[in-house]
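My questions will all concern the structure given below.
Complex shown without one protein chain; remaining protein chains in place.
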Amino acid sequence: MLLITCPHCGPRAQLEFVYERTVDSVVQPHTDPTEAMERLFTRANPRGLDDEIWRHTFGCRAWLVMTRHRTTHAIAAIRAAGPEALP
Amino acid sequence: MTDITITALPAAPLHVFEIWSNPAAVANRFETALGRSLPVLGRALQLPAMRLIRYEPAVWLVEGEATGLAEILGSDGSLTAIGGGLVRVRLRGADWRSLLMEGGVFDAESKTFAPGCSAATVIDHINVRLFVESEDVCLAYVPLSYAHDMIHFWTVAAKALP
Partner (left out) sequence: MNGPQRGGVAGTIRFSFDGKPLLARPGDTLAAALLANRIGLVARSFKYHRPRGIMAAGVEEPNALVTVGTSGRSEPNTRATDVFVYDGMVARSQNRWPNLSFDVGSVLGLAAKALPAGFYYKTFFGSAKRWMFYEWFIRRAAGLGDAPTAADPDRFSQRAVFYDVLVVGAGPAGLAAALAAAEAGERVILVEQDSVLAPSLVRDPQDLDPAWAEATAARIGELGGRILLRTTAAGYWDDNLITLSQRLAEPGEPPAGGIAQRLWHVRAKRVVLATGALERPLAFAHNDRPGVMLSQAVRTYVRRFGVVPGQRVIIATNNDDAYLTAAALRDAGAEVVAVLETRPAPAGASSGFTVHNDTMPLTTNGARHHLREVSARVDGKIVRWQADLLAMSGGFTPVVHLHMQAGGAALDWDDASQSFLPGAARQNVVSVGAAASVAPVGPTPPPENPAKAFIDFQNDVSLGDVDLAWAEGYRSVEHLKRYTTLGMATDQGKTSNMAALGRLAEKQGVAIPEAGLTTFRPPYTPVTMGLLAGRIERDAGAHLRRLALFDVHQARQPIWQPLGYWQRPRAYPQGAETLAEAALREGRSVRTAVGMTDVSTLAKFEVSGPDAVQQLELVCATTVGKLAVGRGRYTFMLREDGLVFDDGTVWRLAEDRYLLTSSTGGADRMAVHLSYVRQFLCPQFRVSVVNVQEHYAGIAVAGPTAKAVLAGLIGEEVPRHMSAVRASIAGIPVLVLAASYSGERAFEVYAEASLAEPVWNACEAEVTAQGGCLYGMEAMEFLRIEKGHLVVGGEIDGRLTPHDLALDKMLNKAGGYIGAAGLTRPALTAPGRRQLVGLEAIAGTIPEGAMLVTAPGQPADGHVTAAALRVLESGSIALGQLVDGFARHGEELIATSPTRNQSAAVRVVAPHFYDTAGERYRD
């Protein structure tokens, strides 16, 4: 079980987080249908670092973008996603 | 003998206080009106008639009389009542930190989790929000539908702490 450093809460057990999807599969609203389906169904799936969307679902419920190595699980970077908030 | 008492407190008014725009302006209005800053994540603000726990980046849980806050939010956010769905459980006694490690994943035994701090985590598969009221008292906000099982779990676990 990974120890994930939430940008808001600090290091927390993976159990509090839920993996949602990779960044390259995000479809913004009102995207052209062909492009939308391309993004939805085609993944880069690299053997190495990938940008993943996780949510601290059972903590602060914030969305995160995690750059994670997909063979070693090493987390290279984590940034908060979501509306602008107070410091 | 384990030093801990587990009590379900009577229902209290609870509201979600959410900011969706101009956070700095809202913070200023809050400070002007109440003389204190909005608490940061992981912290709570205790006022005589109200407690604010920041539990999402843009959301605070308000316990107590919240009507004045609507004016502070103005058109930059809103208040929504949620008090029916949460049970406040008070853990009183020196061993509450040890108890929270049972079935948990969050370091409640850390000295940095001091009075005034709050955290949301999972205990025995149940998502709870914790607020350290004092070295002797921790409050847990437990979803109503899980409250019976959570209290039962704590009651049994408290008898067999290491």
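Just so it is clear, A and B label the chains in written order, and each chain counts residues from 1 on its own.
We take it that contacts are C-beta pairs under 8 Å (C-beta built on N, C-alpha and C of every residue); 3 or more make two chains touch, one makes a residue touch a chain.
The structure displayed is predicted, hence computed values, not measured ones.
The missing chain lies against chain A, touching residues 1-3, 13-14, 18, 20, 26-33, 36-37, 40, 53, 55, 57, 61-63, 72-74, 81-84. Although one chain is not displayed, chain B still touches it through residues 11, 16, 18, 20-21, 75-78, 80-86, 101-107, 109-110, 124-126, 143-149, 152-153, 156-157, 159-160, 162.
Throughout what follows, only the chains that are shown with their structure count from here on.
Chain centres here are Cα averages; for chain A and chain B they lie 27 Å apart.
If you check the complex, the residues on chain B that touch chain A are 19-20, 23-24, 27, 38, 40-42, 55-58, 105-106, 119-122, 127. Against chain B, the residues of chain A that register as touching in their complex are 8-10, 12-13, 15-16, 58-62, 80, 82-87.
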